[in-house]
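Note that one protein chain is taken out, while the other chains of the complex remain in position.
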Amino acid sequence: MKIVKSKIYNLIRDDDVNNLASNIFDFFIISLIIINVVLVIADTFNLPNIVQQISNKIEVSSVLIFTIEYLLRLWTSDFIYPQKTSFQARFKYAFSFIAIIDLLAILPFYIPFLIPIDLRILRVIRIIRLLRIFKFNRYTDAFSIIGRVLKNKASQLMSSIFVVITLVIITSVLMYNFENVAQPDKFRNVFDGMWWAVATFTTVGYGDIYPVTAVGKILSGIIAMLGIGLVAVPTGIISAGFVEQIQSSENDEKKYCPYCGKKL
Amino acid sequence: MKIVKSKIYNLIRDDDVNNLASNIFDFFIISLIIINVVLVIADTFNLPNIVQQISNKIEVSSVLIFTIEYLLRLWTSDFIYPQKTSFQARFKYAFSFIAIIDLLAILPFYIPFLIPIDLRILRVIRIIRLLRIFKFNRYTDAFSIIGRVLKNKASQLMSSIFVVITLVIITSVLMYNFENVAQPDKFRNVFDGMWWAVATFTTVGYGDIYPVTAVGKILSGIIAMLGIGLVAVPTGIISAGFVEQIQSSENDEKKYCPYCGKKL
Amino acid sequence: MKIVKSKIYNLIRDDDVNNLASNIFDFFIISLIIINVVLVIADTFNLPNIVQQISNKIEVSSVLIFTIEYLLRLWTSDFIYPQKTSFQARFKYAFSFIAIIDLLAILPFYIPFLIPIDLRILRVIRIIRLLRIFKFNRYTDAFSIIGRVLKNKASQLMSSIFVVITLVIITSVLMYNFENVAQPDKFRNVFDGMWWAVATFTTVGYGDIYPVTAVGKILSGIIAMLGIGLVAVPTGIISAGFVEQIQSSENDEKKYCPYCGKKL
Partner (left out) sequence: MKIVKSKIYNLIRDDDVNNLASNIFDFFIISLIIINVVLVIADTFNLPNIVQQISNKIEVSSVLIFTIEYLLRLWTSDFIYPQKTSFQARFKYAFSFIAIIDLLAILPFYIPFLIPIDLRILRVIRIIRLLRIFKFNRYTDAFSIIGRVLKNKASQLMSSIFVVITLVIITSVLMYNFENVAQPDKFRNVFDGMWWAVATFTTVGYGDIYPVTAVGKILSGIIAMLGIGLVAVPTGIISAGFVEQIQSSENDEKKYCPYCGKKL
């Protein structure tokens, strides 16, 4: 039993690059995640009946496989924390970020069996399937980088987001008051002004809403320049944070002796 | 009397983090500011009568509370400048940036009682209420950062803004002359050209105005590249200024002696 | 005579900050330039007759004043190059950048007196008046900074502009071939494709032209990312060049001893 468990653990662990069976298993799970993401996208098209039936079968199979994977990972999690008791290890693993994602990826499927639900909730459940994309977390550190960047830069981001929100509020109230008379169907309330402000400050500028009065245009010209400068701050902080992370993780990779392979 | 005044001062001062009563008072004022900002936004919707009446009552209460707060702060301001006489301290405080904001946040409310006003002025007064958002200044240094950034980078900004204005004028006169014949209703005068230039150089590009002639498109393609480069300068200066400020204020926090814990 | 000439030179030279008369003269010329720029803009509006007559009178007066200014500067230019002969000094000055701008600012006015011209040329002459804006060059180094930046970064800019042009050509030919069938009135030829490419790569995105076919959208999504990265290079080079220039000129200002005023 112990040997079987150990073999399963070596099969499903994701950092064991030299084990062929483990690599095949990883490749299988990654393929299944990609198929699931494709299915969520395909579901938004009007597919012929036969395709929908296949889609449903793949969905059921995926959930079963992901459920077995989840249970096996939970069962073998005492190998991850050898110092802990079997129960403590599983408890700790069950509340790790990656295990919660694994659980959320399968749980919605079982809800219709447990409680009666209507079509709206079913739709939400279908969207939640998309969380399976985060199961990739096990095979790449790209998502953890996002988390770390947002965490590292949290205080900087908070300051600048507070300034941006203040600017958006003031600008939108002003623009509403200038433009509401000229185009009451476009600038109906301050929320429309906010939508305009966000589209302008991020320089997206869809063109669905823009000032037409002379005062509105002059004001928007002036604050656009200041606003773009202000909004560039959180964007710049996030970008800088990512580049820092990518570079530092590259540096980490280089911090190994090229001759003996030991970490320096 | 002196003890009461001292207690009030300790209650309303904003840097006294360990005083529970003071923290509750701060929380109360911050909540009131947020409610006021929400009310200004809500006022732009067609609210039912009952909500408008509540809104008015909150407005009156807010002004009364902010007035009392302002008077108490003015009264206790001799604690801030202990070396000065009571009158000097209050005079100095009354003309500080934060006290002027506090005054402007309540003053417009009293104007209709003092002089007869028409509806248009009433509207302006309603907008001025939005200045209450700057009362947050007391609880965050985000706004002072804006002021400092614009002040630090003033000479750099002036130079680049002068270049940008020159570019906008030349571009708009040229575009007006090229496009006016082809679309006289869009490029009616140089101001329309300026509106186009600002929307293009900031890369917002609403799509309400753009060149249609071959010459206009070629010119706009060439100057768009140069213009975006030029306009990126003040935007970049503001962004860089903010990031510097945020980083330097973070460094300030770190400027404590690691041995004794005293601020260096 | 020599004394009069010397006095005039001291009056019109622009670097003599402590001379009150010279400062008044500078202020007068600067005001006149601003008035001229305002007039060029105002000319694009349908002005009442009386305003147009005043505008014409200001135009004639401006040209006369600028002509006298130009001749006086030419006459006194031997003070600028004391080592040269009077003729050599004037010849050298006449071909300096600032003197050519001064000449171009007045010359177009005299063309209708010399040769018979039609209305179209008259219109071009009216636009050339805008060159007067560069007379500001004497009072600010903002324009010389543009020239220096473009010159310093010339080789870098050339490389990246060549890459951008190649990308624009390839992209526009591809997009023309993908979109021409679906929207023959929008993507009429490769020039329309180029207009789309410039609007997309600069992220302006007016919305007058965009792909509608699936292949066109996928292609445009992929090359937009690469294209924006490539176009960001010349923009970034120009921006970086300006910030460098502004900072280095600020450093130059600081390189004076604060006690004795000597350049370090």
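General remarks:
For clarity, chains are labelled A, B and C in written order, and residue numbers in each chain start from 1.
One rule holds in what follows: a residue touches a chain if its C-beta (ideal position, glycine included) is under 8 Å from a C-beta of that chain, and two chains touch if they have at least 3 such contacts.
Note that the structure is a prediction, hence the values are computed from the model and not measured.
Residue-wise, the contact with the chain that is not shown comes from C:169, picked out of C:58, C:80, C:169 or C:182. The missing chain, though absent from the display, is touched by one residue of A:6, A:61, A:88 or A:140; that residue is A:140. Of the residues in chain C, those that touch the hidden partner chain are 155-156, 159-160, 162-163, 166, 169-170, 173-174, 176-177, 180, 189-191, 199-200, 203-207, 210, 214, 217, 221, 224-226, 228-230, 232-233, 236-237, 240.
By the touch rule set out above, chain A reaches the unshown chain at residues 37, 40-41, 44-45, 123, 127, 130, 133, 136, 140, 142-143, 145-146, 191, 194-195, 198-199, 202-208, 231, 234-239, 242-243, 246-247, 250.
What chain B contributes to its contact with the hidden chain is residues 203, 205-207.
As a working rule, only the chains that are shown with their structure count from here on.
Mean C-alpha positions place chain A and chain C at a centre distance of 47 Å. Counting partner chains per residue, chain C shows two or more touched chains at residues 203, 205-207.
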